[in-house]
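All protein chains but one are shown at their positions in the complex.
Moving on to chain A:
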Amino acid sequence: MSITVSGINKNFGDFVALQDINLEIPSGQLTALLGPSGGGKSTLLRIIAGLENADSGSITISGQEATHLPAQKRNVGFVFQHYAAFKHMSVAKNIAFGLEIRKLPKARIKEKVDSLLELVHLTQFADRLPAQLSGGQRQRMALARALAIEPSVLLLDEPFGALDAKVRKELRDWLRRLHDEVHVTTLFVTHDQEEALEVSDNIVVINQGRVEQVGTPDELYDQPANDFVLGFLGPVTEFQGRLVRPHDLEVFRQEVPGAVAGRIARSTRVGFEVRLEVELNGSADAAPVNVVVTRGEARALGLTVGDTVFLGLQAVLV
């Protein structure tokens, strides 16, 4: 195991940030710490990096007891949400920083910096200052800087949080590909479930200072441990007293055994999907059930507002 977190507690005054956290982060994999803002995931990451101290508990990195090691001795690469670029240094100097601190020979530093610049596609920007780069480029520079010291683990704190949607998506794909290339144990914090599901090998869901569930994206999505995980990983709707995903409901025009009759109250078309709000017969006071069908299905069934339909859970889930 590459990172072992055991019995970590952390309070900020009266606020409980982390409560008895126990985790094993597998080596060589990309693990996401997923949870709502203020849930404690960034605090955990900073404790692992040594940028914050836990009240109790211990941290082991690559088999080495690290609980009381200062940040500069942990050999951990850390990437900040707002890049933390060294503003007075060129891109190349930024990347070389950790190597210069380690007093590597000049030629060796140059060689490493050049190959890292290539890895993050910033070769032609080597002599620019961070202020002359876009957000995405700056974050790639920060990543190269963290990778330069050949860290035993790479920690990323909401690395794409400050970028606009399109760049975020590009960088996300790029991070995945980069990780397939370098294979460094990576732990990244995000509050975006889509990002976590798309990029990571494993997900740790953290909420209110506690670990809710650990598993692969598929496990979490298909077998959520509780309603919180279910709700956090995707949209949910209440159907016959249980929470289900809107796309797991099937719509019929005729009565089928097990299906419940209702009336389409609203219909919203978003791209390839159609979102329906269905008021079930006999439960007009309850919130309408949300159903998502594809554009094709909606067209084939001829669904329009006011129609009576029958809803049932898709066979695989019953």
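Basically, contacts are C-beta pairs under 8 Å (C-beta built on N, C-alpha and C of every residue); 3 or more make two chains touch, one makes a residue touch a chain; residues count from 1.
Convention: contacts and distances are computed from a predicted model.
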Which of "Transglutaminase-like domain-containing protein", "Ca-activated chloride channel family protein", "Iron-containing alcohol dehydrogenase" or "Sulfate ABC transporter permease subunit" matches, in UniProt, the chain that is not displayed: "Sulfate ABC transporter permease subunit"
Which of A:88, A:106 or A:295 contacts the chain that the document leaves out: A:88
Options A:53, A:72, A:115 or A:240, residue touching the unrepresented chain: A:72
Which of A:102, A:253 or A:269 contacts the chain that the document leaves out: A:102
Contacting the left-out chain in the complete assembly, out of A:53, A:115, A:132 or A:294: A:132
Touching residues on chain A - with respect to the absent chain: 49-51, 70-78, 80, 82-88, 97-98, 101-102, 121-122, 129-138, 142, 145-146, 148-149, 162, 167, 170-171, 174
